[in-house]
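One protein chain omitted, others in place.
Showing chain A:
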Amino acid sequence: MRVVAAMSGGVDSAVAAARMLDAGHEVVGVHLALSQSAATLRESARGCCTIEDAGDARRVADRLGIPFYVWDMAERFREDVVEDFVAEYEAGRTPNPCLRCNERIKFAALLDKALALGFDAVATGHYAQIVQGPDGRELHRAVDPAKDQSYVLGVLTADQLARSFFPLGDTAKPQIREEAAARGFAVAKKPDSHDICFIADGDTKGWLTGRLGAQPGPIVDTDGEQVGEHEGAFAYTVGQRRGLGLKVPRADHAKRYVVDVQPRTNTVVVGTEELLGVDVVRGDHLRWCGNPPTGEASYGAQLRAHGEEVPCRASTDGTTVTVRLDHRVRGVAPGQSVVLYDGTRVVGSATITSTGRSTSRPL
């Protein structure tokens, strides 16, 4: 097959490209330029859009002897990922930009352009596995649970999966580094990228404030009493404890957490830990990696990247999904995705719209 290997400049996508080549595919390396002004990120070691990262990716491609191109998707990235990120926070939700990037850029804009140019598929360095099942290609968790990235791929449709390769899913990360070193890649010891690539210094709150401006407002407790102030409700996430700067202590000195963000009134609500536990999650924006469940089906639910998997029962009416968790889970915020698993297989995903507690069960 003719395959585009998306090469970020990191160790994972380098090994992924090499493995595709070893498997006999015709491989072309493509680095996505996602920053509007690459030069401004030149000082940053984070993320995947610095000028050094493009150079690292090119070095690997040259070593593999494959063609290498930089595709400029900065405008699409800005519209579909960065602006979406801002709008979601502004609306009081907590988005996952990596997931959005996979959905709109890597397996949409990049894949579409690749297909139009005559390629058959896209390969990335994500840790996940594709398994040929009875009804087509299935997405499964990677064998390395610490690195598994099937959660951020849960938004892919069957159509997108049919055109995707994840050659690293059967290997643990330390072995990938060893393999990169054995292949002579200079990136073998390069640190993993983390945090959000377009927020170079990792300060999401500061970045959002820069984008949206300071919007001072009250922090209230669940009785409505003001206990502090904030510079913009958009910068808070349900489950957050640090950085609240509360002025009025509770009589019992119990720790307090963000339990709700109300963008309309620019209010942040704090409460005690037990208020964070939810066991009913509703979502829309459904994606099924195959057939949707009929009736109420038993699955595992993962509610954030690298979060634990919770046994659940899920049902859908076609446009929304209701997930009833077997036990309460803390820090579930609207805007995050819930990904459903059947064993290691990804069943589908939804964007969380609301959470709640069933009254029948104890804490």
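Note that contacts are C-beta pairs under 8 Å (C-beta built on N, C-alpha and C of every residue); 3 or more make two chains touch, one makes a residue touch a chain; residues count from 1.
Following the convention adopted for this analysis, contacts and distances are computed from a predicted model.
S.K.: Unshown chain, UniProt name, "Cysteine desulfurase family protein", "Glucose/mannose transport system permease protein", "Carbon-monoxide dehydrogenase medium subunit" or "Bacitracin ABC transporter ATP-binding protein"?
M.R.: Options "Cysteine desulfurase family protein", "Glucose/mannose transport system permease protein", "Carbon-monoxide dehydrogenase medium subunit" or "Bacitracin ABC transporter ATP-binding protein" considered; the missing chain's recorded name is "Cysteine desulfurase family protein".
S.K.: From the list A:D62, A:D112, A:E229 or A:E274, pick the residue that touches the absent chain.
M.R.: In the full complex, the listed residue that touches the missing chain is A:D112.
S.K.: Could you list which residues of chain A touch the chain missing from the display?
M.R.: Touching the missing chain: residues 28, 31, 33, 38-39, 51, 54, 58, 67, 69-74, 76, 80, 103-104, 108-109, 112-113, 115-118, 157, 160.
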